[in-house]
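The following block contains the structure, expressed as C-alpha cells.
Just one protein chain is left out here, and the rest sit where they should.
Per-chain numbering from 1; labels A and B assigned in written order.
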Amino acid sequence: MGELKTELKNKIITSLNLEDISVEDINDNDNLFGEGLGLDSIDALELIVMLDKDYGIKLTDPKEGKKIFESIETMAKFIEENRTK
Amino acid sequence: MENCYINGIGCISAQKSFEKDYLIEPIVYSEENILKVVKPNYKDYISPAAVRRMSSGVKNGIVASTMAINDAGIESPGAIITGTGMGCMQDSEKFLNNLINHDEEYLTPTSFIQSTHNTVGGQVALGLKCKAYNFTYVNTGVSFESALLDGLMQVENQDGQNVLVGGIDELADHTSKLYKLIKHTKSDDEAPYDIINKRTKGSISGEGAAFFVLDKEKTANSYCKLADVKFVNNLENSGLETFVNDFLASNDLIASDIDVILFGNNGDIEFDSYYDQLEPLFGEAAILYYKHLFGEFMTSSSIAVSLGSDILRSQSIPGALFKNEVSHPKGEIKNLLIYNQYRGKDHSLILLKNV
Partner (left out) sequence: MSNRVAITGMGIISSIGMDLEENLNSLKNSRHGISKIEHIDTKLKDKILVGEIKKTNQELESILKLPQKNSWSRTSMIGTIAALEAINNAGIDVKSDSDIGFINATTVGGMDMTERYFYDFIDNPENRRYIQSHDAGNNTHNICDYIGLNGFVTTISTACSSAANAIMLGARMISSGRLDKVIVGGTDALSKFTMNGFNTLMILSDTYNTPFDENRKGLNLGEGAAYLVLESEKSYKKRNKQPIAFVSGYANANDAFHQTASSEDGEGAFLAMKKAFEVAELTPKDIDYINVHGTATPNNDLSEGRAIINIYKDSEKVPEFSSTKPFTGHTLAAAASIEAVFSIFALREGLIFPNLNFKDKMKEFDLTPVAELGHKEVNTILSNSFGFGGNCSSLIFTKSH
C-alpha cells in the first residue's frame, strides 16, 4: 500500500505537470482538490483516465471520482480493492 | 470617426521585445529558418497553478496582454479581442499525436481543452475575471487585423471603455516540419538566409504575441492613433494600387503623405513582388521591413503595429528595420502605413498617426 501511494504521488505530479511539488509535499490524507493540492475538475478527468490506463478501472460517471480522489489514502484504497491490472 | 489611441503595448517575439529599446542591439538571425520567441520569465506573470497546463503560445499571450494592461495603467479592459492564424497548435499536435498513436485509447482532456482557438482570449478573461465582450478571429493572414478592426469598432461604440486587442501564434514541431515539406518555410539547406537579397520559395517562420490597449482617450502614455484598418481576401482586378489609394483617400491622404511604410517582406519569391509593386508609390517614405528579425506567421502584423507605435512615439527608427538605404524622414513622422499580405491573399492596410 505504501508503495502504491508513492507511485500515485509520482504519477499525479508528472501527469498533471505539478512542477514545483515533490512527493514529500503530499501527505496521504491531504485534500487533493480545492484547498489542499488545488486540483480541479479537469484534473479529475485526467485521473479517471489514469485509473483506466494503469489499473484497469473504468468509471463512467465523473461524479464517482469525487469520493475516490479525495486524498492519496482514498485513492490507494479504491485501487487496491478494484484494480484489474 | 472617433479617435482611437494605442495606450499600452506588450510584445513577446523572437527579439527581446519585453525590454525597452530592444532594437538598438537586435538579435540577428541568418542561419535559422524558424525563429522562436525569446522567452520572458513566465513566473513573473503567471501563477504556478495556472501555468502548468499552458503551451508556450498561451503563456506568451498571457504575458503580452498583462504587459499591455500594465503599460496602459488600466485594471481590466471593456473588451478582449484576439486573433490567431493557427490557434493553439502545440496542444492540437499533442492531442492528435495521442489520438493517432494510441489509437483513440486513454485520451485525456487537457490538450483538447487547450487546443481551442479562443484559449488565450478565455484565459486572459479568466485571469482578469473580466466578463466583457470576448472574441477570437482566425482568418489566416488577417486574424490580427480582424481583431484590430473589431477593437476600433468597440472603441467607437463603447463609452469610456478601453479594449484589449492581440495577435498570437505559436510554432509546433510537427506542423513546422509539414510547412517545410510544402515549402511554405524555406528549406534547411539554403542558409544563410537573407530575405531581401536572396529570394527563394517560402519564408522564415516565426511566432509571437503582441497585445495593445486601445482607448478613446489620449493619455500621457499614448503611442499613436490607430486611424484605420482595412483588409480583403483577394485583390480585385483593379489591383493593389487602387486598394491602397482608395484606403488613403478614405482617410484624406495621398501616397506622399505617408512618412514611413512598414512592408511585410518575407523573402518569398512567389509573393514579395506585391511589396515591389508598391515601393515606387512611396518614393518619399522611409521603407521598412521586419520579418528578418521576427519571422513570418499569420499574425505577424501585430509585431508591425508594435514597431510602428514605438516609431511614432519615439520619432525615431531603429536602423535594423530599413529595407534599402537608411533614410530618416526629414520632418516629423506623422503617418505610418503597414501593408501585409499572406501568400498572395489576405491583403491588409493599417494606418497609424502621430499624436
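To be clear about the criterion, contacts are C-beta pairs under 8 Å (C-beta built on N, C-alpha and C of every residue); 3 or more make two chains touch, one makes a residue touch a chain.
Quick caveat, the model's predicted, so the values are computed rather than measured.
Which shown chains does the chain we cannot see touch?
A, B
Can you work out which residue in B:V38, B:V51, B:V138 or B:V355 touches the chain that's missing from view?
Of the listed residues, the one touching the omitted chain is B:V138.
Which of B:N33, B:T119 or B:S222 touches the chain that is not shown?
B:T119
Looking beyond the chains shown, say which of B:I27, B:C130 or B:V355 touches the absent one.
B:C130
List every residue of subunit A that touches the chain not included in the displayed model.
Here the touching residues of subunit A are 40-42, 45, 48-49, 61-62.
Applying the definition given at the start, please give the residues of subunit B touching the unseen chain.
Listed in rising order, the touching residues are 80, 85-87, 92, 95-96, 99-100, 103-105, 107-109, 112-113, 115-119, 121-123, 125-126, 128-143, 146, 150, 153, 156-157, 174-175, 177-179, 181-182, 184, 231-236, 298, 345-346.
Keep this in mind: only the chains that are shown with their structure count from here on.
Using mean CA coordinates as chain centres, what's the subunit A-subunit B distance in Å?
So the centroids are 42 Å from each other.
Once bound in the complex, which stretches of subunit A touch subunit B?
Touching subunit B: residues 15-20, 38, 42, 45-46, 49, 52-53 of subunit A.
Please name which positions on subunit B make contact with subunit A in the complex.
48-49, 52-53, 105-110, 113
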